[in-house]
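Submitted below is the structure of interest, expressed as structure tokens.
The complex is shown incomplete by one protein chain, all other protein chains being positioned as in the whole.
We just call them A and B in the order they show up, numbering each chain from 1.
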Amino acid sequence: MAIKLNEICNQEEKIAPGHRACHGCPETIIVRQVLHAITAMGKPVITASPTGCLEVCTSPYPQTAWRVPWIHNAFENASSTLAAVWTTYRHFVKQGKMEDRDIKFVVFGGDGATYDIGLQFISGVVERGQQIIYVCLNNEAYMNTGVQRSAATPLGAWTTTSPVGKVIPGKTEHRKDLVGMMVANGIPYTAQAAPHAWRDLMTKTQKAASIEGPSYIDVITPCPRGWRFPIDETIYLSRLAVETCMWPLYEVEYGKYKITSRPTQKKPVTEYLKAQRRFEHLFLPENKHIIDELQRKVDEDWERLQKLAEMD
Amino acid sequence: MVEAMVKKPLIKALEGDKAVAEAMRQINPDVVAAYPITPQTEIVMEFAELVAEGLVDTEYIRVESEHAAMSSCIGATSAGARAMTATCGPGLALMWETLWVASGLRCPIVMAVVNRSFSAPLNILTDQTDMMGSRDSGWVQIYAENHQEVYDNAIQAVRIAEHPDVMLPIMCGHAGFVLGHTLGRVEVLPDEVVRKFVGEYKPLYSILDIEHPKTIGAYDHWDYFFEHRRQLFEAINNALRVIPEIGQEYGKISGRYYRLVEPYRLDDAEVAILIIGSGAGACREAVDEMRQKGVKAGMLKVRCFRPFPADEIVKALKHTKAVAAMDRCECFGAEGGPLFIETCSAFFNRGLPMKMVDYFYGLGGRDTVPAEFCDIFRELSKIAETGEIKPPIVRYLAVRE
Partner (left out) sequence: MALKGWKELEPGVVILEPGNTIEYKSGRWRTFRPVLDMEKCIHCMICWVYCPDSCIMVKDSKIVGFDYEHCKGCGICAHECPKDAITMIEEVKAKAEEVK
């Protein structure tokens, strides 16, 4: 269904203002877009979050920003928790104790909680086919605890646990390909999305909400605080990530790859790197090889993605 | 082999683990999320058969770890489901973080714990370290001595946990292998009677209530955290009143009445052993043997360890002259084990004197025979006679030096 901004703008906000997220934080931008997309389908939604920025900022007792049911359990287990809520819901519907309102179940979790400590849990939920939509708010580090590196942190990035020193210039590993792992896990639907591409993100949300089984959407979440850029450039950074193919927009439906948005002109990664101070050390002559490696990997992955998308 | 409906009280020969599964069949919980670990496996395997045969309506989530098991149970109870699970030993250790979440969010989950030791070294046999190690988690903890109690505890546990004055998760412990894998005589109540006794779960709130959206598991700053915790101190202490109440009600339908502690030949005892769990069986024999020899021996079996029944223990033991507390757990670094320490504290708090020694025993499945309990009684008699405890106060039973 076509998503029209001038229609959905009249919908109730499912997340209230007054939450404690930083100025320009993309997490709540993404949450708003996802929840509006589901509301536009006329479906009720129940949400969950692991421990992290979103959780802490939206639930400072006795206040809550959530206008939909929301549960927080612990750091690694939001997927299992909400999956069990879904299982219970199906059970009550089967027993006739509850009406089937086609409720959608959405987890909003950070990359730390998903790529690292929560990996086992989401893999288990996907393997068992429990029907949740997992939206990963991927700001590429453990932001809430002070910008520590996660498996989602890109090569060369400064974080507080992969700092830039005389001997080691930032993170020494490429980021994990969790979407690829989800495909290998046999997930019915998975995708990468970005908040500047609101139509793409909302369409993917609605797709995830329409398929049977679990789905995983990895959303790049440019964090002004952790990535070190001005607070009004959040959406601009999201656009750059996609235009440089650092964060291609694609989806995988039952193993079939599709690129959902191509950059009109593929920009060099330096355009993206120079916009954030977490990469500024890479522009020193002795670190040029890291930029080269990043560009090589981006090109290689983009080539591979295009080939996968061509396969039938 | 799965059995069909029980229409009248039936005597069955059941393994302890299967007695739990039988109780679970009759309770018919909404959700079970469990992960296999020796020696709890019989429970999850038996229950899986019940599910496959359609003898229960339970949604069985075959999780990928114990942490995921407890996480799922928390999710399920928050959605208004009656949830049960089972684990032991390192499995319980793996869910440690979530034990506090379960009690903090007031999820009345019923968990069978097939008491097993902790690694390292790896040992799959029984002792009580798993439940003793998690005694501070805000879970109610009760233990079974024999197969009948395993079955009876599982059923009463549902009512204790879901009682509005408690509304906390509960652990029901029974000795791995010793009770779990051996056959014992169990009188199984009719399905209808159990169903009526456990009734319907009435949750405080449900996240599925989309008309009234709730935020569950908020972040507390220092301004509210302590108040939320104070509620839990109150709730678990309420179980001291609730457990005997439920035990009385259960007695009316089964003929077996349950309390917080169970004395054996204690009324006129001069020397007594304080013990939890299956070891009470061998100790009981030792009491009889010593009585025959003219020693005024007695035993106090503690059924409920959390909340700690201080009043009941002191009342039962204060007239005796010497007591040995039996601690079957590897809880290191204190001047004694939990049962000993908390009993000493109970006496001290009431300004009452008591001569008490502590025995660590049976770790890693080491069996304790009646003769060894008789030795302890002889030791206690010496203490009662001389009024003196020759150090050490904390001892290790049947350990090779």
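The rule we apply is simple: contacts are C-beta pairs under 8 Å (C-beta built on N, C-alpha and C of every residue); 3 or more make two chains touch, one makes a residue touch a chain.
These figures come from a predicted structure and were not determined experimentally.
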Which displayed chains the unshown chain touches: A, B
Candidates B:212, B:252 or B:400 - the one touching the absent chain: B:212
Touch criterion as defined above, residue of B:105, B:287 or B:363 at the omitted chain: B:105
Residues of chain B in contact with the chain not shown: 104-106, 167, 204-205, 212-218, 220, 223-224, 226-228, 230-231, 234-235
Chain A residues touching the omitted chain (full complex): 5-7, 9-10, 13, 15-21, 23-29, 32-33, 58-68, 195-196, 198, 231-236
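Heads up, the rule we're going with is that only the chains that are shown with their structure count from here on.
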Inter-chain centre distance, chain A versus chain B - centres from mean C-alpha coordinates, in Å: 43
Chain B to chain A touching residues, read off their complex: 30-31, 33, 57, 59, 61-65, 67-68, 71-76, 78-81, 97-98, 101, 105, 207-210, 213-221, 224
Touch list for chain A against partner chain B, complex: 44, 46, 48, 55-56, 59-62, 64, 66-74, 76-77, 80-85, 87-92, 95, 98, 101, 103, 120-121, 123-124, 127-128, 130
